[in-house]
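Below are the structure tokens for one structure; questions will follow.
Of the protein chains in this complex, one is absent; all others appear in place.
Our next item is chain A:
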């Protein structure tokens, strides 16, 4: 399978990339790791006239601790997320999620920015970023702006990113020390998108849940932040009736497609089961 012809550009700065995108117009696509875009180009579902490769822009990579936040450059790869000691110490759920994305080869090239920016509801990072309350930094012709992850996803492949804008970094508030976390993903095989998946971040004090945030992957047109389900857990001891109520609230906001991963009803139920498992594992990891 041979992609359609295109012109290749490798700008050295983010400003050059933004200028290029503005001058090339709608027929230009951004190339990051390429592991979502190139398959689409090979099947001709995408045939951009121009590719603007971000790999020559040095300062789009890296993980920095900045005050109470961690900032991750868009071109940081999944492999680098897994290897990061800063992330292992402060937000270990990011590496746990990365390990469940695709396969080793793809994790060397696949980027964090591409995963959050391209709007595929099957991607795993978006629901996690919603659960963590992350903020995306976006650069365009009019300068930079910030978009909350929870406001970013409007539909399948339809996001707050305007044409000509580039997502350059993600700022994530570090959850409190001793927080519990888990990402649970049901998939048919290595490399598959989730049948359903759940991200959970909680804090506990004296056996009582003091905060909870839940994200759900691939059970709707967009990743979901289950705010009502999260709120139902706060102030409880995560006893069975409370967890059951949160599960019901989470399942109620899903709207999965019936596809080769299963009928919609099954996938909704699996979202609940992933959430139950994630809550159990998150609780076992809390240090309070």
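Heads up, the rule we're going with is that a residue touches a chain if its C-beta (ideal position, glycine included) is under 8 Å from a C-beta of that chain, and two chains touch if they have at least 3 such contacts; residues count from 1.
Everything below uses one rule, namely that contacts and distances are computed from a predicted model.
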- Missing chain's UniProt protein name, "Lipid II isoglutaminyl synthase (glutamine-hydrolyzing) subunit GatD", "Nucleoside ABC transporter ATP-binding protein", "2-oxoacid ferredoxin oxidoreductase" or "Carbon monoxide dehydrogenase small subunit"? "Carbon monoxide dehydrogenase small subunit"
- Item | Of A:42, A:89 or A:145, the one touching the omitted chain in the full complex | A:42
- Query: Of the residues A:191, A:207, A:235 or A:263, which one touches the chain left out of the display?
  - Reply: A:191
- Touching the absent chain in the whole complex: find that residue among A:13, A:105 or A:208. A:105
- Note on the structure: The one of A:1, A:45 or A:66 in touch with the missing chain is A:1
- Query: List the chain A residues touching the unshown chain?
  - Reply: 1-8, 10, 31, 34-35, 38-39, 41-42, 51, 53, 55, 79, 102-106, 108-109, 190-191
